[in-house]
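My questions will all concern the structure given below.
Every protein chain but one is kept in place in this view of the complex.
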Amino acid sequence: MQAKIPVGILGATGIVGQRFIQLLEQHPWFEVAWLAASERSEGRSYVEAVRWKMKTLLPEHTARMVVSPATPDGAPRVIFAALEAGIAAELEPRFAEAGCAVISNSSALRMQADVPLVIPEVNPDHIKLIECQAWRRKSGGFAVTNPNCSAIGLVLALAPLEQQFGLETVMAVTMQAVSGAGYPGVASLDILGNVIPYIAKEEEKMEEETRKLLGQRNGAGIRPGHFRMSAQCNRVAVEDGHTESVSLKLKKPTRPEEIVSAWQQFRSLPQELKLPSAPERPVIYLSAADRPQPRFDSDTGCGMAASVGRLRPCSVLDWKFTVLSHNTIRGAAGAALLNAELLKAQGYLE
Amino acid sequence: MQAKIPVGILGATGIVGQRFIQLLEQHPWFEVAWLAASERSEGRSYVEAVRWKMKTLLPEHTARMVVSPATPDGAPRVIFAALEAGIAAELEPRFAEAGCAVISNSSALRMQADVPLVIPEVNPDHIKLIECQAWRRKSGGFAVTNPNCSAIGLVLALAPLEQQFGLETVMAVTMQAVSGAGYPGVASLDILGNVIPYIAKEEEKMEEETRKLLGQRNGAGIRPGHFRMSAQCNRVAVEDGHTESVSLKLKKPTRPEEIVSAWQQFRSLPQELKLPSAPERPVIYLSAADRPQPRFDSDTGCGMAASVGRLRPCSVLDWKFTVLSHNTIRGAAGAALLNAELLKAQGYLE
Amino acid sequence: MQAKIPVGILGATGIVGQRFIQLLEQHPWFEVAWLAASERSEGRSYVEAVRWKMKTLLPEHTARMVVSPATPDGAPRVIFAALEAGIAAELEPRFAEAGCAVISNSSALRMQADVPLVIPEVNPDHIKLIECQAWRRKSGGFAVTNPNCSAIGLVLALAPLEQQFGLETVMAVTMQAVSGAGYPGVASLDILGNVIPYIAKEEEKMEEETRKLLGQRNGAGIRPGHFRMSAQCNRVAVEDGHTESVSLKLKKPTRPEEIVSAWQQFRSLPQELKLPSAPERPVIYLSAADRPQPRFDSDTGCGMAASVGRLRPCSVLDWKFTVLSHNTIRGAAGAALLNAELLKAQGYLE
Partner (left out) sequence: MQAKIPVGILGATGIVGQRFIQLLEQHPWFEVAWLAASERSEGRSYVEAVRWKMKTLLPEHTARMVVSPATPDGAPRVIFAALEAGIAAELEPRFAEAGCAVISNSSALRMQADVPLVIPEVNPDHIKLIECQAWRRKSGGFAVTNPNCSAIGLVLALAPLEQQFGLETVMAVTMQAVSGAGYPGVASLDILGNVIPYIAKEEEKMEEETRKLLGQRNGAGIRPGHFRMSAQCNRVAVEDGHTESVSLKLKKPTRPEEIVSAWQQFRSLPQELKLPSAPERPVIYLSAADRPQPRFDSDTGCGMAASVGRLRPCSVLDWKFTVLSHNTIRGAAGAALLNAELLKAQGYLE
C-alpha cells in the first residue's frame, strides 16, 4: 500500500474549502496535510477558525490542524485552491511559481491562454497546456482550473452532443442555489420567497468558459468551440444544485432517442481510468416528466453526475431540456478533486 | 351617482375567485351579487365554504352570501369565471348561451377562433370578435378571455417592442410562483428548497397565446403574430409573481435606450379611458442591476404593471431582459377585471 | 445464512410507507414481500401507484411488485402499518384478528389499554401487553404501536432524566417539519415564509403518549407517568426534523453535567441486543450554542438518534433545552422497524 500524497487547501474555511475537507476525508490517494486561510484564521486550530456548514461531522484530525499563513513556505506540492477571484489572482501564481501544482476552483486564471480549464470527461487533453506554462519550466509548478459551477453541469450535458452532432447554438437560463455564493453569501432577507435575476459576472463566465471547455487545443492555447452561446443567470431559494433550462441547435438533424442515447452512453477517460471521484455515468437522463429537481437529484452519483431531463423539441432552436448538477461538489470541490486525480493518473503529481 | 353593475363569480372559492372578491370589494362600477362554486359548497354561506387565503379580510357582505349552484338561472348577466379548464369547457358556453357576458380567466375557450383573448393595453380591438360568436346572435351572451398568468407579463413587455421594432424571435424561461397552481396546488414537500422544471401544458399555452395576443384580427378570427416563440416553464418557491428570463430578436436594429423608452412611454387604451384597474404605466423599467424581483416588485401598480429590468445584449439573439408580473392579479383576476372594464367602456355590458 | 422474514406494508404509497421501503431495502432480517394501499392503487405495479418522494432510488424489485388489496388474505404474518388513523382503526384490528403481527405507526390503537406503545430504548417491557390482547389468544395475532412523531424525540430525551432524577413537569413547544403531514400534506401556499400554530390533535397525542410511554406496566394496562405535561405544536417550513423547545422540572436537584451525562451515557436494550436499526447512542448532546438544527442534525445516527442541545437553567421550572429528531425515520417508519426488531429478538415473530 502506497503512502498518500499530502495536499494543502488554500481558502480552507470557506464553503468550497469545507467541501474539499469533506471529500478528501476518506480519499484513497490524497490526504489533507496543510490548511491556509485569511490572516484572521492564521495560527488558530481549524475547528476554531471555521464555521462548519457541511452535514457530515468535521473530521477530528482536520479539526485540530493549525491554520497556516497563505504562503508557499511549508506548503505541500499539491494545492487545492478555493479562493475568491481577487485573492486567487495574487496567490495562485505565487504558489505555481514556487513549484506547486495549483488545482484551482477560482475564476482568476481560467481564461488565461496557457492555463487549462478542464472537465476530465470533456477535455482531458487540455491538461497538456501545463507544458506551456512559464512556471512549469522554471520551478515545475503549474496551475489547472475547473469551470464555474454554472458551466460545468451544462458542459457535461453538451459534450456528448458536440461530439456526435455538433453544436451550433446554445441558450441557457440558470436557477442557481445559494451555496454557490459561499458563506454567509446570500442574505436570507434577499432570497426567502424570492428570485434574484442577477449574479455578478456569472453570465460572462458561463459563456466564455463553455466555449473554452468545448474548444480545441491549438499550440499553446485553446481555440474556442464553434458555436454561439448565451446565458442568463438567476438565484433561487435552493440550498444545493444549479438547475438550467437549455435550448440548443445542432449541426445535424437528430432524433430524440439519439440524443438520450448520447447522454446515457457517455463515458470518458475518468471512467476508463476508474478515477476515485469519477461517477460511473457522468450524465444521467431521467425520463420522469418533472425531473431533474435539485432537492432530489443533486446528489446523484455522489454529487458528481449531471442529471438531464425533459428533452423536447424547441420551436425556435432544435431542442430544449433541463440539466442539474451539484454546485459545490461537481461544480467546485469535486471538480477540482477529479482534476487532481487525472493529473495524478497522468504522472503530473510526481 | 349610477347604480353599480351586479356581477357573479363562477368558481368563487378558489384562489382566483378570492382575488376577484378582493379586487371587487371597492370597485366603482361593479358589485358582487352572486357567487357559485362546486356542489360541495352550494347552499352554504361563502365564509363557511371558502378557505380564505387573501391577506386582506374577507368582506363582511360577501362572507354572508350564500353560494349558488353553478347554473345560469338566477345569475346576473356579467359573470367572472375562475374555473378549472375542464369545468370551464362545460360551463362557460352554457352561461354565454344563456345570455351572460362571460369574462373568463380559464384556458378552455382562449384559443377558440371566435373568442377574443385580450389584454386591454395590447389588443383591445380583438374584443370585436364577440360579434362573430353564435351566442351573441342568439342570446346576446358572449365570452371574452384573458391569457395565462405566464403569458401576460411577457406580452405586456413585448407589445411596445412589436409595435415599434417588430418581433422576429422570442425565447422565455419562467420561474413561476406557487399561487399560480391554485389551492392547495403545489405541495410544500415538492417545492421547499426546490425547483420543479415542469408545469403541465404551460409551455404550449405561453407559445400559442403570445402569438394570438400579438396577432391581427382577420375576419372572424385572429392571424397569429409573425414571430417564432419558445417557452420553458419552471415552478419556484415564491408565493406571488412570475419571473421570466427573455431573449429576443427584433426586426429592426435598435439601441437599448430606444427599447427602454418604448417600455417607459407605453400607454394604451385603458390608460386613455382611465379604466379603474388600469395601472398608470403598464410597463415599468427598473434600472437597478438586480431587479425586478418577485418579493419587491410583484405589487407594482397594485399588481397590474409588468416590471422589466436587466436589458442587455444577447450573444445569440439581440437582447435579453427579465420581466415580472403578479400572477393572480395582472395574471388572472385583475386581467379579467380590466377586460370587464374595457367591455363596459365600450358598451358591451349594457 | 438464515432466510429473511417476509413482511408486508399497509399504506405503502404514502410518505411513511415509502420510508419503510427505503429502510427495508438492505435490511438483514426482513424483506418486503407484500404491499397494500388504497383501492385506487390495487392491481397496479408499485412504481405506477406511487409518487416516490424519497431521495434514494425506488428499489427495482419493489417497483415491479403489484399492489395487493388491503385485506389479510395472502398477506404475510408481519405487517408494517402506515395508515391514516381512520382507516387504521378499521384495518389494523382486522389483520391482528387474522393472526398478523401488526406493527403500526398509526395513532388508532396507541392509547388502547392492552396495546403496547413502545420505544425500544424507553419501555421495552411494555411489549408484554401483547399477551393480554384477545387477538393473541384467538389467532396468535397482535398489535404494537410506536408514538407520534412529535412525542418520540422528546421521550428519548426525557427517559434517562426520568430514570435518574424523576420528572415532575414537562412543557414542550414544537416546530414540526412538513413531511410529518404526509403527501401532499401541507400546501406550499400555507407554509412558505410562514408558521402555522396548529396541528390537529397533535398536542393531545403528545401529552397522553408521553405519559403512557414513561408509565409502568400494571397488570393488563399501563399506569401513566407521574408528571404533568403540556404541549404546543407548530408547523414550520422545514422538510424533515421536528425541533422542540422544552422546559422541565425534576424531582431531584441536579447539576447540568449530570443531565448531559445522563443523555450521553444513555444506552438501552436495543443497543445491548445490537438491533440492526438501533443507533449506537440514542441521545446525542451537542455542545455548540446554536444546535441542534433540523437541516444539519436530523440525519444523526441514520435518523434514529435524538439530538439535544442548549441545556440551561429555566427561571420558572428547572431546565430548558432543545431536542430534535427525524420525524419520518425515528418518528415513524424507523420507530416501527425498531419495534419489529425488538419483537423478533424476543421471539414474537416466530
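By letter and in written order, the chains are A, B and C; residue numbering begins at 1 in each of them.
Please note the rule applied: a residue touches a chain if its C-beta (ideal position, glycine included) is under 8 Å from a C-beta of that chain, and two chains touch if they have at least 3 such contacts.
Computed from a predicted structure; not experimentally measured.
Visitor: Which one, A:41, A:179 or A:322, makes contact with the chain that was left out?
Guide: Counting the whole complex, the residue in contact with the absent chain is A:179.
Visitor: Among the options B:193, B:224 or B:303, which residue touches the chain absent from this view?
Guide: Only one listed residue reaches the unshown chain, and that is B:193.
Visitor: Taking the entire complex into account, which one of A:237, A:259, A:323 or A:336 touches the absent chain?
Guide: Only one listed residue reaches the unshown chain, and that is A:237.
Visitor: Go through chain C and note every residue touching the omitted chain.
Guide: Residues 169-171, 173, 175, 192-198, 207, 228-230, 232, 234, 236-239, 243, 245, 247, 289-296, 309-310, 314-317, 320, 322 of chain C touch the chain absent from view.
Visitor: Quickly run down the residues of chain B that touch the omitted chain.
Guide: Residue positions of chain B that touch the missing chain: 55, 192-193, 239, 295-296, 299.
Visitor: Extract the touching residues of chain A with respect to the undisplayed chain.
Guide: 15, 53, 178-179, 183-193, 237-239
The rule is simple: only the chains that are shown with their structure count from here on.
Visitor: Where the CA atoms of chain A average out and where those of chain B average out, how many Å apart are those spots?
Guide: About 42 Å, centre to centre.
Visitor: Which whole number of Å gives the spacing of the CA centres of chain B and chain C?
Guide: Roughly 47 Å, centre to centre.
Visitor: Hunt down the residues of chain B that sit against at least two other chains at once, touch-wise.
Guide: In chain B, 192-193, 237-239 touch at least two other chains.
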